[in-house]
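The complex appears here without one of its protein chains, the remainder shown in place.
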Amino acid sequence: MKKYLRISVFAVLILALVVTFAIAGCKTGTESVKATAKTMKAADVTIGFSVWTMEFTFFQNVEKGVKDACAALGFKYTMLDQKSDATQMVQDMNTLVNQKVSGIVSTPVDPGAMGPAVQKARDAGIPVVCADIGKSGPVNALIVSDNFKGGGLAAEFLANLFPDPAATIFGLGNCKPQWTYARQRGEGFKAKADELTYNIQSDIIVQNPSAEGGYDTMQQMMSAAPDIKGAFFVSGREAVGAANYVKSQNKDIKIVGYNGDPEEFIAIRDGILSATILQQPYVIGYKAVETLKEILVDGKSYENVEIPAEVKLVTPENLDQIAKEVMDSTGNSAFGE
Amino acid sequence: MDDIKIVLTPKQKAGSWLGSFGLIAILLIIFGFFSLTLRGTYFNWGNIKNMVSFSSYVGIGAIGMTFCIMTGNFDISIGSMLALAGVLGASAALKLGGIVGVIVTIVVAALLGLLNGLFVTKLKIPAFITTLGMLFIFRALAYIYTNNNPQYITDRFWIFLGNGSFLGLPFPIFIMGLCYLIAFFMLRKAPFGRYILAVGTNSRAASLSGINVENVKILVFTLIGVFVGVSAVLNGSMLGAANPGMMGDGYEFQVITAVVLGGTALAGGSGSLGGTLLAALIVVFLKTGMSNAQVNSYWQQVATGVVLIVAVSLNKLKFWLLGQAQ
Partner (left out) sequence: MVKFLKLYEKIGIFILIVAASIFLAIVSPNFRNMDTILSIIMQGSYGAIIAFGMTFAITSGGFDLSVEAVMGLTSVIIAMLIPSLGFAGSIIIAVLASCFVGFLNGILITKVGISPLITTLSMQVILRGASLIITNGRQVVISQKSFMSIGASKAFGFLPMPIIYMAVLFAIFYIILNQTTFGRHVAASGSNEQAAKMSGLNISLIKTVVYILVAFSASIVGVIRTSQTLIGIPTMAPGFTLNVLTIAILGGTSLAGGRGNLIGTLFAGIFISMIYYGLNLLNVQIFYQMLAVGITLLFALFIDGLRMKYLETAKIKGIRV
């Protein structure tokens, strides 16, 4: 026991010595970033896209946007799937740097955990643009939906339906607190509701981020606040589930979702869901690549710029018009058909 | 030893070969396959360094788990353990510096492991259940302590551990190597190693032979904590943050998969640290290869599951060929 204790201590001391020398000798690169000074030819550009997951329509659309933009601009394209794992996200970014891509687009599963990885990319002269979600570290740009405003739009919509604040109760189906940027939707909703003096009696975090989770949460909401008139769910999938629960109880509670996934469009068309806030994942992805083009080919400089992407309120009234707009701009059906 | 010639039947020869080289063969086949099909993007020194470096996440944590499963126990709380130790260490680092933060992370994790060990041995609650309860409790504590805010890690020392290089190799590779060396030493040279296997094979017999079974178990659980703590340090460094909700998500399954894939039997009593290391590498090499090959993500999932089953089947094949009872 004593012998191997000594060896372990010895080993740890050597390790400490090594680390000290290494830190003293090496630069891991801190605040300085290498600005990409030279410009490139489009044909030489490879864009690496690191996506959160391909399991949901939103990201499938971001990917389409990135892919189409690359095709339109003559860039080469490669994609790595983080599979909703933050450690994989960091490894993938390192992999892309290693593959010497020209620029990186990322929809990070955990934006707070990309700091060192982005630093490595910038040290290698590779610009990084985050598409939606969020960012940390020295990214060049972030293109993100104005989630806060979107939440506010939902509150306004519900307020318009029920003009009397004193007699109206709303509910909020929130997301888990670690999704910092999606949380803004709830924050925006609450802020606008406060401003218009409406009462949000039930603010529940949806445990299971899937349609059946919204179904269950709506059940809980209606138990907690039986006179509830309307509710906003920060994730569209959950909103559709919630709306279905309302329907099954033959009540008339107005549910608003967020995202604009095909199942939401169909639910609005069928009169089950009252409204949703449409994000534009395709446009976000497309714009991300265009921004990289400006950096790489045009030689423009971007540092930590936030570019907001518009969100739109979709209601039964403007449903068809918006669907047409989506089809025109992206070539995809908003109903997923 | 006299010269006793052991004649193996052809079946047994095949089984023996499979046992010694099976995992290495699988790793080389995977590496070779992707290198041939992807060429430059996969088969380059930078990528290999990257893959090995990231294997340390599961690889180091799996060391403690290998010991644990060898004694016939189980710890399903390590993901939450990783998170709780990580956030406590990270928040300590914000006030007291990186070195303190790193030490706090490892010490906290070790203490959590110790807690598990005490519950299992003194209170006699089965390991699976204890650690299942702790899975919830540790995670809840991580949320509560940080009020659900990620703890960012910016200290130079800490960031270096996961991201820096020495002699051209990423630092995590050294740390992983060191951990495995220490572990091999404990297993082969120290009496502790024999005790673990004895307890795993037959704890009553071990107890009757004079081994303090309880202490061995407590030590094993504490070791899980220590190695998980080291993993937490490296993970926090690479990610630059400790997120109470996401850190260590799914970790327990990745680690247990690596241990079982590496040939350590769930019943206890036999196992291989080398196998664990190879298994951790195999999983990362495979996933990276499929990703780089732009294989459809959904098919990647299917492939990962199938490969796992095939790999374990080969292990079974080995035992069958050797004519051993498993």
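Letters A and B name the chains as they come in the text, with residue numbers starting at 1 for each one.
Definition applied: a residue touches a chain if its C-beta (ideal position, glycine included) is under 8 Å from a C-beta of that chain, and two chains touch if they have at least 3 such contacts.
These figures come from a predicted structure and were not determined experimentally.
S.K.: Looking at the whole complex, which of B:A85, B:I256, B:L277 or B:L321 touches the chain that is not displayed?
M.R.: B:I256
S.K.: For the full complex, which residue in B:I144, B:L169 or B:L208 touches the chain that was left out?
M.R.: The missing chain is touched by B:I144.
S.K.: Among A:G65, A:G112 or A:G241, single out the residue that touches the unshown chain.
M.R.: A:G241
S.K.: When the complex is taken as a whole, what residues of chain A touch the one chain not shown?
M.R.: Interface residues of chain A facing the absent chain: 54-57, 60, 176, 203-205, 207-212, 214-216, 219-220, 223-224, 226, 237, 240-241, 244-245, 247-248, 261-263, 266-267, 270, 336.
S.K.: For chain B, which residues lie in contact with the unshown chain of the complex?
M.R.: Contacting residues on chain B, toward the hidden partner: 119, 123-126, 128-130, 132-137, 139-141, 143-144, 148, 253, 256-257, 260-261, 266, 296-306, 308-309, 312-313, 316, 326.
Here, only the chains that are shown with their structure count from here on.
S.K.: Please work out the Cα centroid separation of chain A and chain B, and write it as a whole number of Å.
M.R.: It comes to 32 Å between the two C-alpha centres.
S.K.: Within the complex, which stretch of chain B touches chain A?
M.R.: 41, 44, 46-47, 50, 54, 57, 143, 148, 150, 152, 154, 156-157, 159-166, 171, 174-175, 178, 181-182, 185-186, 189-191, 235, 237-241, 243-247, 249-250, 284, 287-288, 291-292, 294, 297-298, 300
S.K.: In their complex, what parts of chain A are in touch with chain B?
M.R.: Touching chain B: residues 1, 4, 7-8, 11, 15, 18-19, 22-23, 26, 28, 30, 53-55, 78-81, 83, 85-88, 90-92, 94-95, 98-99, 109-110, 112-117, 120, 136-137, 176-178 of chain A.
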